[in-house]
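In what follows, a structure is listed as structure tokens, so that the remarks can point back to it.
One protein chain omitted, others in place.
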Amino acid sequence: MNEVVPNNIELKLPSRLGFEKIAMNTAASVARIMGFPEDRIEDLKTAIAEACINAIEHGNKLNEALLVGVNLNMTPDTLEVRVHDTGTGPSFPVEVPDIDKKMHEQQQPRGMGIFLIRSLVDEAEWVSTPGGSYARLLIRLHPEPIAAIEERD
Amino acid sequence: MNEVVPNNIELKLPSRLGFEKIAMNTAASVARIMGFPEDRIEDLKTAIAEACINAIEHGNKLNEALLVGVNLNMTPDTLEVRVHDTGTGPSFPVEVPDIDKKMHEQQQPRGMGIFLIRSLVDEAEWVSTPGGSYARLLIRLHPEPIAAIEERD
Amino acid sequence: MADKGTQVKMEEINAADAQPVTILRFAGDITSASQAAVLGTYQGLAETTRRILIDFSKVEYLNSSGIALVIQMMIAANKKGQVIQSFGLTPHFQKVFTMVGITRYSKLHADEATALGAFTA
Partner (left out) sequence: MADKGTQVKMEEINAADAQPVTILRFAGDITSASQAAVLGTYQGLAETTRRILIDFSKVEYLNSSGIALVIQMMIAANKKGQVIQSFGLTPHFQKVFTMVGITRYSKLHADEATALGAFTA
């Protein structure tokens, strides 16, 4: 009908811990309308919550006057989410969580957000821009079946 | 901490029927964080859905390129919701739904949205502005108890 | 980008007095997009249908346009002398149906057995 942003939903939240649940439920609602299965919606919820927590905590340093922007972009096959903050973004590489190290106090108990995001969505990247940084997450409605991947081996 | 809009949440949606569910679930999430009881959240959900449907249908005339803006403003005691569209707003008075007239086909079966909004929230008003129109809905966390109202009789 | 939309299942059973009851079980959303599911299904019922039982228990979202379709079905049923009983609405939507006055034309029952019993009461 119209090529201009008709599939883009935007949410803006003050940087307060707990408000990630609003983003999580907004995204879940979008994913449900798109027809994603419930287990995939759960994956997305956790991934978006973790990205928002990082934006609130690390990006905007818990300054409630700074907003976290959540952009949800729908295509027929994908839901792409961008979580924006006003910081400089994570510096990679970030340490991969290791439960043995954590249990032996050789690694702090925290530090699982980025790992979970990467594990739960089909694509994840972190982008720094002049005005801030964003995490970009993508989930596919019809991910490549495992059989197709195995065939390539 | 800061007086500048830290309690304001903003959502923007393309004008597509069905997307009112996104606004509904976003608002429900905010109301839940604020501690509203579940029955009050249900009231709010229906009221916001109806306001969004009107904004999509009547305000933005189903043109998906036009956005519906949903503003959620939290105070310690109230949640105020503004649903914006680009139209001129309803012209009052609007006919009150009458089930007897409807059943006898003296009134169209539709036309219950504004009535439901008014019945379900603590305050409702419709405002026309130069750039569009909005419905303003408000629910209170601690509504005046019925006893207090009765005492005044 | 497909929503689940409205689903409807039709069943025929007999009430305690051995007279047939047509059950319409709705699931998903009832909105302006539910015209075919609500009115189309109703119009497809046999001419001999006298009793209709509506099961709302699987309905997740209902808005005023959806309620308008239910009213249109009630108007049509009223004209044909059919009786409609319903059950399974959440407390919130029982309240909404009562606000709108639907309860003056069709009773909302707590459960299927009570609703079914109301045909022979």
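Chains: A, B and C, in written order; residue numbering restarts at 1 for each.
Keep in mind that, in the parts below, a contact is a pair of C-beta atoms (placed from the backbone, for glycine too) under 8 Å apart; a residue touches a chain by one contact, two chains touch by 3 or more.
Since this is a predicted model, take the numbers as computed values, not measurements.
S.K.: Using the touch definition up top, pick the residue from B:Ile9, B:Met34 or B:Ile117 that touches the left-out chain.
M.R.: Going through B:Ile9, B:Met34 or B:Ile117 one by one, B:Met34 is the residue touching the chain not shown.
S.K.: Out of A:Ala49, A:Leu72, A:Val121 or A:Ala135, which touches the unshown chain?
M.R.: For the chain that is not drawn, the touching residue is A:Ala49.
S.K.: In the full complex, which bits of chain A touch the chain not displayed? Write them out.
M.R.: Contacting residues on chain A, toward the hidden partner: 17-18, 20-21, 39, 42-43, 46, 49-50, 53, 97-100, 102-103, 105, 108-113, 115-116, 119-120.
The rule we apply is simple: only the chains that are shown with their structure count from here on.
S.K.: Which chain has its C-alpha centre closest to the mean of all protein C-alpha atoms shown?
M.R.: So the chain nearest the centre of the shown protein is B.
S.K.: Could you put a whole-Å number on the gap between the CA centroids of chain B and chain C?
M.R.: Averaging C-alpha atoms per chain gives centres 27 Å apart.
S.K.: Nearest whole angstrom, what separates the Cα centre of chain A from the Cα centre of chain C?
M.R.: 41
S.K.: Could you tell me which residues belong to chain A and also touch two or more other chains?
M.R.: 33
S.K.: Could you list the positions in chain C whose residues touch two or more of the other chains?
M.R.: Each of 3 in chain C touches at least two other chains.
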